[in-house]
Each structure stands twice: as C-alpha cells, then as structure tokens.
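Single-structure report; data block below.
All protein chains of the complex are present and in place, except for one that has been dropped.
Showing chain A:
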Amino acid sequence: IIRLLFSKTYKLQERSDLTLKEKEELIEEWQPEPLVPPVPKDHPALNYNIVSGPPTHIITVNGKECINFASFNFLGLLNNEKVKSAAQASLKKYGVGTCGPRGFYGTFDVHLELEERLAKFMRTEEAIIYSYGFATIASAIPAYSKRGDIVFVDEAACFAIQKGLQASRSNIKLFKHNDMADLERLLKEQETEDQKNPRKARVTRRFIVVEGLYMNTGDICPLPELIKLKYKYKVRIFLEESLSFGVLGEHGRGITEHFGINIDDIDLISANMENSLASIGGFCCGRSFIIDHQRLSGQGYCFSASLPPLLAAAAIEALNIMEDNPDIFQTLRAKCERIHKALQGISGLKVVGESFSPALHLQLEESCGSRENDVKLLKRVVDYCMNSGIALTQARYLEKEEKSLPPPSIRVVITVEQTEQELDKAASLLKEAAQSVLN
C-alpha cells in the first residue's frame, strides 16, 4: 500500500512535461509576427481621392472640378435644400449625437416617426432603424439564423451579407448567380437530406438571401421564381434592397413593386438609407412578428448608439420628397437606359448590369493576365476621365476576404441630376479613354 501511495505521487510530479527553466526559455525565444505587415506605398487602395467640399453633382476631387459619376446619390437628394433645412431644424432642437443606445434614453421621437413612415411607405407592418448601413444586414441575419440553420445565398452577394452570414455560424450554401436551376438543385438535395432525418429537419430553419439589384454585378434577381420556390420548399426569403430601394418600382418601393409581388411574401426587406435617401443608416421592414425580434437580438441595434436625429430628420424629408414626386423614378430609369445604350460598343470595355440599373460596372473585355495589371490599366482610364472632368472610381473590394471576387471594374453611377449632355459627354469620354489607354 505504501508503495502504491509513493508511486502515485511520483507520477504526479512528472505530469508537467517542461521544467520552469525550459518554459522561460520558450518564452524568451518566441517571436511574434509584426502586428501588421507593411503596405507598399503605391497600393491602389492606400491613396484616397480627397474631395473638397460636398460630394454633390459637381464634385472637386484632388483639386479638379468634375461631374460626379461615382457617388450613389441616385435621386440627387444630397444637396436638396428642403432636406438640409429639415436637418438644420433637427440640429437646433436635438444637438448632434444621441448619447446612448436605443434601450437607454436613445430613442427619440424622430426615430419613431421615421420607423412609422418607412413602414407606411413600404406598406409593411413595422420597420426598424440601424445607425449604419453595413451593420443593418450584418446584424439582421444572425438574429434569425443560428448555428445549424441553412442559408442559401447568391454567389454575388455583397460583403455585408457575407459578414452577416459569418457571424451567424449557419451552414452556407452558395448557388450560382441568378441561376434558379442551381438553387432548385440545392433545395432538392436538402429535401432528400431532410427525409433521412426528419426530427432534425423539423427544427432547422431555412433561408434564402438575395439582393434586389446586386451591387457587384448590377443585375436584378428573379423574384417571382424565388417566391414559387419559397412556397414549394418552405424556405424564408430575406431581401437586401440597398440599390433597388428608391430606384425600382413605380413609386420607388423597390423590387417588390417592380414585379408586382405582395410584400408580405418576403419575410424581411433590408435596405440602407445611404443611397437613394442620401442620409446615413439602414432599416429593415416586414411583419411585426419578424421585425420585433430584432429589437432584442439585433446586435447593431441593441449595443450601439442610435442614429443622430439630424440624419433621421433628413431621411424623413427625403421620404417626403420621394412620395411627392413619383416621376423622378421614371426619369432616373430613362437616364440609365440612355447611358447603357451609349456605353455599348466601347472597344475593350464591356458594360455589366441591367439597362435600368443606376450602378453599372465597366469591365475589361480581355484581362491582361493578372488582377494587378488589370487594376492599373483601369486606373489609367479613370485618371484620363478625371483629368477631363468626369469623376469616376474603380469598384473597391477586399481581395483576400471576398468569397467570390468580382473582376476589377469601373463603377459608373447615374443620378437624376445629370443632364443628357453630361451623360453623352461621359459616354464619349469613356470611349476616348478606352481608345487611348487600351489600344
């Protein structure tokens, strides 16, 4: 017995494999990587364009005055006097910041009013406001979709959606861009999986996440077919309408109005107010059953300060203008069609995007080998245009982080404020630039 006791203690002493001295040596020797790797000085994303003055229709970039074809100011509301005076009134009443999250004295009557107005405009039961456009969809998705749930998402989904999906830890299944056959195949596969394990299938939630107008490709998503798939396979649809809100549809209500679909068929519509409404922030709208959940579990809503009241007031006034002038949407679409036609046939560049999409991409018809060289070439085109008075920008992506990186492209944004001469001038300038740089 005594021997057993002794042998036990002997084993305990041997448990730590390294002596103290060895541990200290390891600590001495360990060299971490530097916190950040050095960035080369001529990295394209490092040198920002400096805009002096407001980024409106005529924009002063790096000291040069140009016509703005790069800011997402679709309805021209950035410089609108009524919007500015509404924001000024709010500034005089509330100051700038809200000094608190929505739960702790950060809810202002302007927030409640904006939520009501948005819900009424979109004809849904309820809307919820976030103070940052990126955070809107990135907080909405993890509030519903948890570990073990399945999300079918389009390949060309924007980065904010990708981050939301990553935060939700669900199973992600990508389907080819706008390919309903591919999606149906995935759904069928999932159905056969379910039949093998019906108990698990009864608690696994399923979602499809799509965008109205895709930011990365300028396409529209085929919503009617999606609705059919929704009822056939019992999946819920989350629609991201950042580019299509205030653009598509007779009254600007987005893709549901464009296709004439009942808005209750879509479970959640999320959009940001930074494009058409020329404010900051984002909102989600839908039925109360769904939206109310985010008030307690949307991370960007509960743990972040609320939207500054002056921006909420600007958004309300912008909504007023949208409701009073429903013909601007038609004007915008006509301009988009015009420039889409004018940009066809540029040698070396092809137009990517629907004819009525106000955010187009111009990609190289033939890549010159590496992405870096493509980017440099496009930069020369952009510089040529900027020197001649048209402000353009390349579409920026984080190359290592994107799931499916789109090819490098120039972003062309059409706004209501651009006149027909300016549109024609831009088209001819791009033709010239492509000629001189790419040939």
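Operating definition for what follows: contacts are C-beta pairs under 8 Å (C-beta built on N, C-alpha and C of every residue); 3 or more make two chains touch, one makes a residue touch a chain; residues count from 1.
Throughout what follows, contacts and distances are computed from a predicted model.
A chain of the complex is left out here; the name its UniProt entry carries, from "serine C-palmitoyltransferase", "Sorting nexin 5", "Mediator of RNA polymerase II transcription subunit 17" or "Translation initiation factor eIF2B subunit delta", is "serine C-palmitoyltransferase".
Of the listed residues A:L26, A:A181, A:A334 or A:L405, the one in contact with the hidden chain in the full complex is A:L26. Although one chain is not displayed, chain A still touches it through residues 18, 23, 26-27, 30-39, 43, 45-46, 48-56, 59, 61, 68, 70-73, 78-79, 83-84, 87-88, 91-100, 102-109, 111-112, 131-135, 138, 144, 158-160, 163, 166-167, 201-206, 231, 234, 236, 264, 272-275, 277-280, 287-290, 292-293, 295-296, 299-300, 302-305, 307-308, 310-311, 314, 391, 393-398, 400-401, 411.
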